[in-house]
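Only a single protein chain was left out; the remaining protein chains are all shown in position.
And then chain A:
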Amino acid sequence: MLQIKDLHASIEGKEILKGIDLEVKKGEVHAIMGPNGSGKSTLANILAGREEYEVTSGSISYLGEDLLELDPEERAHKGIFLAFQYPVEIPGVSNVYFLRTALNEVRKSQGLEELDAAQFLKLVRKKIDLVQLDKSLLNRAVNEGFSGGEKKRNEIFQMAVLEPKLAILDETDSGLDIDALRIVANGVNSLKSKDNATIVVTHYQRLLDYIVPDVVHVLFKGKIVKSGGKELALELESKGYDWLK
């Protein structure tokens, strides 16, 4: 599904990623761990197409296409979803309207018919329980005045509605209490299928108690220094990152 080859990237002239190789297959869950400043979020943002990051060399192939040639919205249409570390507020735009617009854009690009308000509401009712999001948040402005936990749950709710092929969760666990963490993880797990894949970017091991990864990668100073099974995460938890230096 996703092949990253020798990816180098920089922001404002400073090189952050220094040769990343990564392959993600359908049905897999990959965790990317690493200390602050190792380049985890940079990688997540590059996959989503954020312009501030400049890819200096290397390639990314997604479903057989050159991902770097696609605009961010085209990537979204083709099933890439980024759950933001810091979800953005859009004052005055209702959450439910925003999400319907988003879903219909994706559907349009796939030649599917757009959903009207009633059809969409039916879908929303089905999905909202998945993340136990308070229904009153649907008609509030996108993320405006949401608590940290509500914002993160809202991201997973959007993911549930948009049903991406490749979901990238950028530090979705940060700022969540243990109950919220469990709810978010349950949401992610129930969306898992043999046709989609998930990349979980995280700082701590605790999310991986709930979302069990197939592969764990350690990102350090812009390079993947170690990959392994889920037990690698536990090892990191007990030993820290220092032993990998």
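Here is the rule we use: a contact is a pair of C-beta atoms (placed from the backbone, for glycine too) under 8 Å apart; a residue touches a chain by one contact, two chains touch by 3 or more; residues count from 1.
The rule is simple: contacts and distances are computed from a predicted model.
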| item | value |
| --- | --- |
| Chain left out of the displayed complex - its UniProt protein name, from "Fe-S cluster assembly protein SufB", "Tryptophan synthase alpha chain", "Dihydroflavonol-4-reductase" or "TRAP transporter large permease protein" | "Fe-S cluster assembly protein SufB" |
| Of A:Lys5, A:Lys18 or A:Arg50, the one touching the omitted chain in the full complex | A:Arg50 |
| Selected residue (touches chain absent from view) among A:His77, A:Lys165 or A:His203 | A:His77 |
| Which residue of A:Val55, A:Leu68 or A:Val93 touches the chain not shown here | A:Val93 |
| Absent-chain interface as seen on chain A, which is shown | 48-52, 71-73, 75-77, 81-82, 84, 87-93, 98-99, 101-103, 105-106, 109, 141, 158, 162 |
